[in-house]
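Complex shown without one protein chain; remaining protein chains in place.
Our next item is chain A:
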Amino acid sequence: MAEQNVLVFLPVLPSGELVGSAAGLLGAAAQLGTPVGVLVAGAGQGQAAAQAAGELGAAKVYLTENDDAPTTLTAPALEAVAAAWEATDPEAVLVPNDIDGRDIAARLAVRTSSAVAADAVGVHRDAEGVVAEHSVYGSAFTTESAPTHGALIITLREGAVEARAEAAQPEVITLDAAQPKSAAAVITGFAENVEASSRPDLRSAKIVVSGGRGLGSKEGFGLAEQLADALGAGLGASRAAVDAGYAPYSLQVGQTGVSVAPDLYIALGISGAVQHQAGMQTAKTIVAINKDPEAPIFDIADFGIVGDAFEVVPQLIETIKAKAQ
């Protein structure tokens, strides 16, 4: 049997670069069949993005270039994926489990009358076909799902799949932008993130340092930033820290924020409420620094320090810097 096609929606940043989740998406796709990328890029950006997708394992790329910045929500990407679906008869479709990815998956599933697997943390194949793996209730349970028949549309949790595909020299097929087939909202403005941070993305970082309400203020939250920079880590926050304005919402880790699974998670001044744990308890190693010996974060920490983060962390940074020299 020929290898099955697996469509992968690969979002492109305004700069023309692929978003960070691309490597994991293509890595997951390669575990199932032949990765076929779908790209919607700005004018003149497409070929470079397609080559980048090839380096991450896309054997084929369906490319649409927009002349202008997109003016309708979801529709350009949805129509591109739908056209690639028509052309390739895929066995599975993978999209990132982010806002745009979910919108595409949702509409495509209804349109093609397909089964969906939401927020998968892994994929594999059994005798019957494609299987999606899920981590439920903040990873207290693991489940597997599959379609009764037909293709499976999967939203893949960012950073969850470590497998990487072998680089390929992609065949690039150009698609014309299609007219939206569903009613769509219009995009009236776009404000590029200004603080293009030099830190690794929270979702895919190997190390994450998160700060909580215990850091006391926006200035105090700087302690988490310093440690993140000393370790080359991504930065996260608890909801209480976000609500208090210490950090932007995009950094919220937990049930209603981002789920992360880094090699090392360091929680500073975070009590470890279940809703926070839900987003970080699959980290390989968890370190917690908290003044309160009874804080629930210690129940899941591999290394817990009962102490003041403002005393422990500077010494930690100093020691690590000294060792590095």
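What we mean here is this: a residue touches a chain if its C-beta (ideal position, glycine included) is under 8 Å from a C-beta of that chain, and two chains touch if they have at least 3 such contacts; residues count from 1.
By our rule, contacts and distances are computed from a predicted model.
Set against the options "NADH-quinone oxidoreductase subunit C/D", "Electron transfer flavoprotein subunit beta", "Nitrite reductase large subunit" or "Pyridoxal 5'-phosphate synthase subunit PdxS", the UniProt name belonging to the omitted chain is "Electron transfer flavoprotein subunit beta".
Of the listed positions A:85, A:246 or A:298, the one in contact with the omitted chain in the full complex is A:298.
Per the touch definition above, the residue from A:7, A:109 or A:267 contacting the chain not shown is A:109. Where chain A meets the chain that is not shown, the touching residues are 11-15, 19, 73-74, 97, 99-100, 102-103, 105-107, 109-111, 113-119, 131, 134-137, 139-152, 155, 182-193, 207, 231, 239, 249-250, 255-256, 263-264, 274-275, 278, 281, 284-287, 289, 293, 298-308, 311-320, 323.
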